[in-house]
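Missing here is one protein chain; the remaining ones are kept as they sit in the complex.
Going in written order, the chains are labelled A, B and C, and every chain counts its residues from 1.
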Amino acid sequence: MANSKYEYVKAFEQPDVLLPNTWVVVRIDGRGFTKMCTKYAFEKPNDRRALDLMNAAAKAVMAELPDITIAYGISDEYSFVFHKSCTLFERRASKLVSTVVSTFTAFYVHSWATFFPETPLTAPLPSFDGRAVCYPSVQNLRDYMSWRQVDCHINNLYNTTFWALIQLGGMDNRAAEQLLAGTVSGDKNEILFSKFHINYNNEPEIYKKGSSIFRDYELVEPGTHNAQQEADASTEPPQQSKTQAEKEKKRRGKAAIVVHHLDIIKDEFWDRRPWLLTNKPGTVPKEI
Amino acid sequence: MANSKYEYVKAFEQPDVLLPNTWVVVRIDGRGFTKMCTKYAFEKPNDRRALDLMNAAAKAVMAELPDITIAYGISDEYSFVFHKSCTLFERRASKLVSTVVSTFTAFYVHSWATFFPETPLTAPLPSFDGRAVCYPSVQNLRDYMSWRQVDCHINNLYNTTFWALIQLGGMDNRAAEQLLAGTVSGDKNEILFSKFHINYNNEPEIYKKGSSIFRDYELVEPGTHNAQQEADASTEPPQQSKTQAEKEKKRRGKAAIVVHHLDIIKDEFWDRRPWLLTNKPGTVPKEI
Amino acid sequence: MANSKYEYVKAFEQPDVLLPNTWVVVRIDGRGFTKMCTKYAFEKPNDRRALDLMNAAAKAVMAELPDITIAYGISDEYSFVFHKSCTLFERRASKLVSTVVSTFTAFYVHSWATFFPETPLTAPLPSFDGRAVCYPSVQNLRDYMSWRQVDCHINNLYNTTFWALIQLGGMDNRAAEQLLAGTVSGDKNEILFSKFHINYNNEPEIYKKGSSIFRDYELVEPGTHNAQQEADASTEPPQQSKTQAEKEKKRRGKAAIVVHHLDIIKDEFWDRRPWLLTNKPGTVPKEI
Partner (left out) sequence: MANSKYEYVKAFEQPDVLLPNTWVVVRIDGRGFTKMCTKYAFEKPNDRRALDLMNAAAKAVMAELPDITIAYGISDEYSFVFHKSCTLFERRASKLVSTVVSTFTAFYVHSWATFFPETPLTAPLPSFDGRAVCYPSVQNLRDYMSWRQVDCHINNLYNTTFWALIQLGGMDNRAAEQLLAGTVSGDKNEILFSKFHINYNNEPEIYKKGSSIFRDYELVEPGTHNAQQEADASTEPPQQSKTQAEKEKKRRGKAAIVVHHLDIIKDEFWDRRPWLLTNKPGTVPKEI
């Protein structure tokens, strides 16, 4: 039985190749996590186990997809950055997005019991949606990352104050909401400190800064590289020998995938880790 | 701290809304399932537990996304059909694809232990990729479904014969491959029957026909409806009252989601289940 | 000198193929025609020469692109309909749009002197922009056409009354605008009749109905064809022999391209001209 009669339907598949030489960010978001927080009694304002589970799933995604150079996560969202020279899946958007989302979901569900050993999952299960966005220049990419980290800060400061008012101050949700309406950062810092003796600066970095995941090489001296300029100037496709590619792959394989809670807005973060922008693996740190 | 400085990066998100009034098929495929078959020792040519797991995950997807009217699965792939009037997620492709893929993956991983109680999952975990395709007419949609079912048949007949030659006939892979090269359906039926006394027609329907999942209502008499014509003629958006929509939602909620292994190429399947094309829920069968 | 070093830039061209088996409408609009009306002193509310020029250019487009089955024009816009089975330029949107726009512009500029012999063109010259839209079903396509014709009616009734108030009633623009604010069709008909003894129904059809252009074959008896259903049911690609295609091409070549000012909202227009939907050329009328 030949299938040729029906095969014309393949022609309806439309290409969705992402523009070459642009940074691809795949961002995933938890679906209906407000409900899930209640269902599984996540701690407020931050549940450390839930964040650690997100980070574990994100690390697993990075291990399976070496084309990802850096990932950044806050709350129930994670952004995965593919280097602008990446040609994985011929840069097809749906393939990139669905693979990241599926791999992340698989590890999230599978690792759940490790982080919530006493709370088994029941339907509806946690799930995530995703999308891919292209950024043409390093500055655009860094502004995207900064946008997410500023969001992390704004939300965390608000939530920390909000839940302090409720948990420590005995307010109800509505009263706390009204008190905070129209306040700026300074006001919230002041409330935390004067009412609850909480110095926001001493809050855990993971809550204030979110989590960055990347391959770890030796830090370089600032000013010795201009990774941003080098990255912007490079064209597509990379003119690289096979031997060179193999060598870099090997080095990448040796590098540890680490989770940090750093300021990724300032230049220093990027200046000292040029491999994040150039995609050239650095020197793997010697174990001590 | 205002976030306005960086928010311009949101403008880089490009819309991916699927053409209205077209049937949306989200097809997902297992990633690297050839390796996974080996790793978890799936039975050949078909592993019933693996297919039942696929079907369980697909049923869960349909329960969570009532906009899906029918799903069809073979091997490690599943196609989910959204009715052409569907407006879920404003028909954004990445949102539809990632939600289906993530929900499917979550249930696949979570239900694994039920179907493979003695084989725990280890990294890399099973994952799936997906894509959305639009089909303008009922005929196009049915031709897509037929294409998949013919594929199921072609592959299953080949695999059944191939593994009979190896498992029962003692051949090695290469010899079996060479023997089958250039054969047509009749040849393979003949090999099965004359060498191994296997009548292919008696093979389990799930292997020969794949699995269709849909909401179950009372079958109608063929010839009493012209669902295909009704569906093609209807326009977008549906001119439906809220009460009507609520009523239909309720009926849908009452309907059982069933798995069958039927011929979905012939008209009869569609003629007797007009709700699949019209999207109007039928009469829920009385329990006996 | 080899060009291979730079040829990688071709990979940045992104495909823009329109979904198969959908009706493609390319609509073009005059750019800055309000200014142009003033510059070339077009008569108000309708300039017959300007409309005849639009129609002449549209006829020329249809003669050069036989894949267009019908065109409909009002004011400074024209919609060209490509049959859903059309594969011209592999259905690339930019190619279809730019070819229609360029051909139309060429004939508009070239024929200007015929219709405005005493008003030579000067820079900035008249120009048009365009876009392509896909419609999956005949009903969608007809609703699009109806949308344009209703727009024609609404605008023409308004403009006829507005300019009567000014040209015959001696009002200024603002007073006329204020008088018409909030009026419905009946009010405008009444104003025309009671103040100026104008029966709107007797206005020229070209102003009230716009212009439809198509190939002319013998009208069929209503009820003898169901072109809409036939068109919706047909799939892509056409299963047509080469001889058949040649024959149809020849018949199309013989057919006159005619301009009419008919009601294209009612079924009758389409029922009596089944070739517009089926794309099968009818019988060329005998010359008398």
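Just so we're on the same page, contacts are C-beta pairs under 8 Å (C-beta built on N, C-alpha and C of every residue); 3 or more make two chains touch, one makes a residue touch a chain.
As the structure is a computational prediction, the values presented were derived from the model and not from experiment.
Asker: Would you mind spotting which of A:139, A:199 or A:283 touches the chain that isn't drawn?
Answerer: Residue touching the chain left out of view: A:139.
Asker: Among B:14, B:173, B:199 or B:244, choose the residue that contacts the chain missing from this document, as touch is defined above.
Answerer: The missing chain is touched by B:14.
Asker: Could I get the residues of chain B that touch the absent chain, sorted low to high?
Answerer: 8, 11-12, 14-15, 17, 19-21, 235-237
Asker: Spell out the interface residues on chain C facing the chain that's missing from view.
Answerer: Residues 1, 3, 5-10, 12-14, 16, 28, 31, 60, 63-64, 93-95, 97-99, 101-110, 121, 123-135, 140, 143-144, 146-147, 150-151, 153-154, 185 of chain C touch the chain that is not shown.
Asker: Name, in rising order, the residues on chain A that touch the hidden chain in the full complex.
Answerer: The list for chain A reads 19-22, 84, 134, 136-137, 139-140, 143, 228-229, 232-236.
Everything below uses one rule, namely that only the chains that are shown with their structure count from here on.
Asker: So which chain ends up closest to the centre of the protein, judged by Cα positions averaged per chain?
Answerer: The chain sitting closest to the overall C-alpha centre is B.
Asker: So what's the Cα centroid distance for chain A and chain B, whole Å?
Answerer: Each chain reduced to its C-alpha mean, chain A and chain B end up 32 Å apart.
Asker: I'd like the Å distance between the centres of chain A and chain C, where a centre is the mean of that chain's Cα atoms.
Answerer: 50
Asker: Between chain B and chain C, what distance separates the C-alpha centroids? Give it in angstrom.
Answerer: 42
Asker: Tell me, which residues of chain A touch at least two other chains?
Answerer: 8, 12, 14, in rising order.
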